[in-house]
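To start, the structure itself, in structure tokens.
Omission of a single protein chain aside, the complex is shown with its protein chains in their original locations.
Every chain is named by a letter (A, B, C and D) in the order it is written, and numbering of its residues begins at 1.
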Amino acid sequence: MMRLLPWAYLLAAFVFIYLPVGTLVLFSFQEGGLPVPPFEGPSLRWYGDILSDGDLMGALGNSLMVAFGSSAVAVTLGFFAAYGLARHVLPGSALLRGLLIAPLTVSYLIVGLGLLIVLTRTGIGLSLVTAGIGHVVINLPLAFAIIYAAMGAQQQNAERAARDLGAGEAQVIALVTVPMLLPAILAAFFLSVTLSWDEFIISFLLTRFDVTLPVEIWSLLRSGLSPRLNAIGSLVFLVSVAVVLLLEILVFRKRP
Amino acid sequence: EGELNALVWCDHTDPALIEPFEEAHDVKVNLREYEGTGAALALLDQSRPGDWDVLVIDGIDVFRAVEAGILAPLPADELPTADFFPEVVMEANNTVDGTTYAVTEKFGYNTISYNSDKVDAADMESLSTVWSEKYDGRISIYDYYLPVMGLAAIAEGIPTADIDAEALDTIGGTLSTMRSRAASVAGVVAAQTALATGEVDIVVGGGEWLTAGLAGEQPELTWTIPEEGAVLWSQSIGVLEGSEQPDLALEFVKYITGPEGQARLATSSCFWGMPANAKAGDVLSDDQKALLRWDQQPDYLERTQLYPAPDMDLDIEMQDLWLETLQQ
Amino acid sequence: MSLQGLNHYFNTFHALKDIALEIAAGEYVTLLGPSGCGKTTLLSVLGGFVQPTRGQVLIGGRDMTRVAPAKRPTTTMFQDYALFPHMSLCDNVGFGLRMAGQGRRARDARAMEMLDLVGLSDAADKRPHALSGGQRQRVALARALAVEPDVLLLDEPLGALDLKLRRAMQDELKEIQRKVGTTFVHVTHDQEEAMAIADRIVVMNAGRIEDEGTPARVYRAPATLFAADFMGEMNHIPAQVTDAGVETAFGALPSQGVRAGRATACLRPEAITTGDAGFALGAATVRDAAFFGTHCRAHVIPEAAPELVLIAHLPPGALPEPGARLMLSTDPAAVKIYPMEA
Amino acid sequence: MSLQGLNHYFNTFHALKDIALEIAAGEYVTLLGPSGCGKTTLLSVLGGFVQPTRGQVLIGGRDMTRVAPAKRPTTTMFQDYALFPHMSLCDNVGFGLRMAGQGRRARDARAMEMLDLVGLSDAADKRPHALSGGQRQRVALARALAVEPDVLLLDEPLGALDLKLRRAMQDELKEIQRKVGTTFVHVTHDQEEAMAIADRIVVMNAGRIEDEGTPARVYRAPATLFAADFMGEMNHIPAQVTDAGVETAFGALPSQGVRAGRATACLRPEAITTGDAGFALGAATVRDAAFFGTHCRAHVIPEAAPELVLIAHLPPGALPEPGARLMLSTDPAAVKIYPMEA
Partner (left out) sequence: MSDGTARRGWGFTAPALIWTLAFFVVPFVVMGAMSLATLDGRTLVWDLSLANYIELGQKAYLARAIMVSLEITLTVTAVSVLLAYPLAWIIAFHVPRRWQRLALLLAILPFWTSYVVRSYAWLLVLAREGVVNNTLMALGVIAEPVTLANTRFATVTGFVHFFVMLLTLTIFSNLVQLSPNYRRAAMDLGANAFQTFRHVILPLTLPGIVTGAFLTFVLCIGDYVTPQILGGNTELTVPQVIMVQLGRRADFPLAAALAIVLMGIVSLAYLASARWLRLDRI
């Protein structure tokens, strides 16, 4: 009995975790117009529907752009900040680190609201770029923290060795630091893409005509309960899962 | 290819509505949805002149936009108002000091939607029995304070036009009862969902806009205007002051208010509603007209009242009362 | 290579104190000292990674105190080897040449030559993580030597290896130095390693140089009590220096020119022999003894000074039983006298 | 304590092979072997953390093979010490007593007593992270001893310490074992440590016991070639065993009962002496030599077998120059013959 308890718990937990996702995916194959029992189907009707929906596909493209663009900026800034703080003595470096980490302790809504106020007051106006700026604000701390934590003494000595052998600062970074930190940089990038891809409230507040997928889904959600939502949700989920599994198998498995 | 920027309600985002116009005028129509008039006005405040070309707004709030100086005059003679149901031309809403600033494009009712399989249809004919003990926990309230408070006023025998600070005490009591019976307070979709999935059986503040789109699949979802009457909603469309392409914007307004545009707007994916232009009836199918209850309109228009139109202070009081009730 | 009046402070911490040192070309020098004594700091000053607060570093007669690491004729081999894990061995070894602008052909050829020198030319295409600790150390050496430095600086190059491998690598390191003729400055805290490998040992303590000289000299006649202790196990016998000579519990010893006052007479365990030739330590009781392969290490309590416990290395033949009574003596020349520190 | 026919598999990997071992009460036993040979696995079987696939563990005559760690009269001291970082030293040491239900008074008193034993009673209120490696090791020892186990199991207790500290802690460990009288089973891969400390050494290799016995016996007359090599530096001389005796490049040696065929004659460096007493190795040329304090370690090339490089420990007196010619010999009893492995 006691031996079975952990397994029973594990099973219950997985049921809880997969209940909404399973329901979502199941009813994306619903034939009828309502994603609730009874299940009629299976049918790919709604997948066809979303794939031919220009707004939705446009939002998907926007989301990809914002996610990859903002993550590239966040990781670049985070990397250089980590490099500067880990490899050079700066006065008040603990404070600087605190400042860089600070957005992590603030709700997204507040970040978005503050930016909204400033952007509209200064007349900069809203666009995908401003949403991207917001995403960099929230992802920079994570990218910085992950890369900073990975900058150990081992890399430092390798950098010194490279310098000792005649490499300039740019060469040290390009030929030694970045390649050695690649796993951490990739992890930061991947996490950042995931968070940006999924982020709603900042994108909601800071975009205008072109919106990201979560915002588009939100307005879809406001315009009718429909298996379309299940279909787009399932599609995003299944594609992401495929990417995650691929990464897991190709990239992370290799590491000991 | 030009661009036209429109600040609209969700029913205007249906590609079936927009694409024909885009093709005809070789233009890209950028749409931004909003929910409440306050938000739209704030957004326009923060924009530069020329950012926006077209605005869709609650009929009742046109005067606020005019006061703020953001709407441009419309050439009244070029608009097809002659083809409109006369009751919804609503000069009082759309015209200030003799100048026309907007034109009605769609209307309908905030009343009672329900599931006829689950509730006694007779009970729905009187507001007093709708939110009675009998339907405790089976009601959802539409999450917009103006029509719902209008309904509450109507239930208490207060005309919506007469709502003032004093009347709010009475209305507050009714709202509170309504709220205590309600399982949820829901936006358009949440309300639709709740009704469609059997989460609730009644939506107070609903109407054709909530159930007509679902009726194909679930004919048991229906709506009625009870004997006390209900609230009439209307939305207007206008051109913004400072628009860099006023002509194109006007073309858009004409398209939306013309028979084809009206038919598409009436049956757009976000919510259905009656077209202001009666000529749309030639384009709509019989089934669609039946769902919209085309033929009952004269009777309905007779029995319903416009949204409350509070001034700034009263509006704030009404919103506070609304939020207070939600949080009770 | 010449260091003059070097001092270095980390904030207020005085990490190097008045260091003066001459290193001849082709010499193998070890810096030996306990953890935290400033060895790495001194090596970093030589390599150019740390700028000393005061003092000068001359290499080949030129003042190099403020010259960047890359511009010096020195190359450093780091304790953890600091191999580039994402490059093949060949690319690692060729890195310095690449930075110097050499073409791929030329540098690959040179890298292969260096890998050959350290016996790893077969593995040129492998990555460092596929190598054992000892092999990595050789690659690091090859990489450092590939740029033909005048001076090779090694910071605890064997610190990460286990004891057995460490002893084996010492032989190799010395061998390679002999072949290439480069000056080696090698930091370690292991005195056995220092003795095994160095032409000259520099013993450091708390930022100062305590002693320097050949391994045999430093072991047999250390300049200070610290150096004496650090170079190997040492028995301390309280002594009193007078004008007449040195008094100990075991009798008088000839004076060694130490100023009068309390002093310590030092005696290595292997200098203690059974019998009564030389300076007699008298009878002693064995407390315990352990077999160490090449000798038996015993704790003995001399009857002349029962409060002392002496360590003696006895011949490996027979392990003395605890309680056994032995007659011990030593060569008086093996006893060194140091003044008691204040 | 008695182990019988122990075998353990990790999935298909055969980690322990037919282990049989008797350990007497109060003995100090070391398990010695290279990394991965199964030492930790064997200790885990003793401690009850691993259930052997086959075989029995008897402690005090009772079968304990399937008894939980807590129920055994054994306590384990882990390689990383596993001190609880969130508890004071006193609470760490008192943990076992607390689990046994002792009140705070009683267990604090006992914890202080144990801390006193290891010389750390002053630091009772400190947290483990405030201690040096050596101090941590002592606390771990005190914690393990506080519950008065019959058998203390130590997994590389000195592995994390640097060489000097390691040697010092060996003395202490042995000293404490003497005081408390508990049986110690101590895992190490350092043969010097094993010799310094053990009453009995168990040499393991690839899951098997290769040899066991007193340090002197195992060092001088190891049962297998593996044990011979593992116990210290060893010169290998190719030999051929015939019915008549043993042939080597240096002449014939008396047979040692090894079966005929190719064989290896083994000779420790310290068994080689200058002169020609005993078994003569003939003239040899010094390739290089280094001073090691207690001896000079030289690589020599014997003229009789110029393809061999022998290591010899020569007296520390005079460091032989490279190229010097020496006459070497050894005691024939010091030469051990092992059959060539297939």
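Heads up, the rule we're going with is that a residue touches a chain if its C-beta (ideal position, glycine included) is under 8 Å from a C-beta of that chain, and two chains touch if they have at least 3 such contacts.
Computed from a prediction, not measured in an experiment: that's the story for all the values here.
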| item | value |
| --- | --- |
| Candidates A:M57, A:V178 or A:V236 - the one touching the absent chain | A:V236 |
| Interface residues of chain A (partner: the chain not displayed) | 6-7, 9-10, 13-14, 16-21, 23-24, 27, 35-37, 77-78, 80-81, 83-85, 87-91, 96-97, 99-111, 113-115, 117-118, 121, 133-134, 136-137, 140, 142, 144-146, 148-149, 156, 159-160, 163, 169, 194, 198-201, 205, 213-214, 217-218, 221, 229-230, 232-233, 236-237, 240-241, 244-245, 248 |
| Residue ranges of chain D at the interface with the undisplayed chain | 47-49, 68-70, 74-76, 78-80, 82, 84-86, 95-96, 99-100, 143, 147 |
| Residues from chain B at the interface with the omitted partner, ascending | 34-39, 41-43, 45, 68, 137, 140, 143, 182-186, 190, 193-194, 197-200, 312, 316, 319-320, 323-324, 326-327 |
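Rule of thumb we're sticking to: only the chains that are shown with their structure count from here on.
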| item | value |
| --- | --- |
| Chain centre separation (chain C, chain D; CA means) in Å | 26 |
| Centre-of-Cα separation between chain B and chain A, whole angstrom | 38 |
| Category of the chain touch graph - line, ring, star, complete, other | line |
| Every chain pair meeting the contact rule | A-B, A-C, C-D |
| Chain D-facing residues of chain C, complex | 35, 162-163, 167, 171, 174, 189-192, 195-197, 214-216, 219, 231-232, 268, 270, 288, 290-295, 297, 313, 316, 319 |
| Complex contact set, residues of chain B against chain A | 5, 10, 13, 15, 30-33, 46-48, 51, 187-189, 192-193, 196-197, 213-214, 216-218, 269-271 |
| Touch list for chain C against partner chain A, complex | 47-49, 68-70, 74-76, 78-80, 82-87, 95-96, 99-100, 143, 147 |
